[in-house]
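All protein chains but one are shown at their positions in the complex.
Moving on to subunit A:
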């Protein structure tokens, strides 16, 4: 197991290196000029040129790349070209809201979706099954910003239960955090509930048709034990994969939801940086996201062995 983890960790190095080269080149090949953003519309070409020079954007690509990688190896993500703020500070400020809302979304999604999926499979072709499937189709189909605005209209503006926008960290108190984070998490949950519920249902249906389920029932095991100990545990591996991928996607940033609820997360940071061609921030965000994807995938792979003892590393 330890050897496997070590091998997977070592494999991260060439992956990250490739990502770094690819991101750097892709950004430099994309048209755009951070100096133009800084200087504003009235700047003359000569003024722009002087700003480019001061920012080091006139240096040859390989020099810029070497400087960036050199700093990266020392743990320095650089400084934003636009705001002159250390990128590490910007990311640190933004990762909290994204991580906490991603976690809350996944918790809410799993709490709702797994029982729904189990119920749909257990009561196959019943009203409950059709209801779960209808909800799933809706969850997939309705754009997330529509759901967000709908929730704001009903729960914030009409009922006044939650604030319209903004984010409060856990440090401000659990109540304040949940008050701000609940609606965005609920909005994001709709698609993940739909996804996880469908996946749970499909896998549970398959497992419930297995011989050992019939055996368990024949020996008089309670239905709850059959469903949750025998069936769900065996159906868990693909469900875990979906949950893990979903979490990684959420960490990568959910721009629309962050925009609709005005959450200062990494999604907006990345999009703003792309629009302003703030190279150090974009590079840092893509590297960070890639690293988190690799890490989450590793954790998912490792968790398989908990649910399926046949899997050994």
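The rule we apply is simple: a contact is a pair of C-beta atoms (placed from the backbone, for glycine too) under 8 Å apart; a residue touches a chain by one contact, two chains touch by 3 or more; residues count from 1.
Going forward, contacts and distances are computed from a predicted model.
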Name per UniProt, for the chain absent here [options: "Ribose transport system permease protein", "ABC transporter substrate-binding protein", "TonB-dependent receptor" or "Multicomponent Na+:H+ antiporter subunit D"]: "ABC transporter substrate-binding protein"
Contacting the left-out chain in the complete assembly, out of A:72, A:164 or A:202: A:164
Which of A:152, A:185, A:204 or A:300 contacts the chain that the document leaves out: A:152
Options A:46, A:73 or A:174, residue touching the unrepresented chain: A:46
On subunit A, residues whose C-beta touches the chain left out of the figure: 31-33, 36-48, 50-51, 53-54, 80, 82-85, 90, 93, 149, 152, 156-157, 160, 163-166, 259-262, 264, 268-269, 272, 275-277
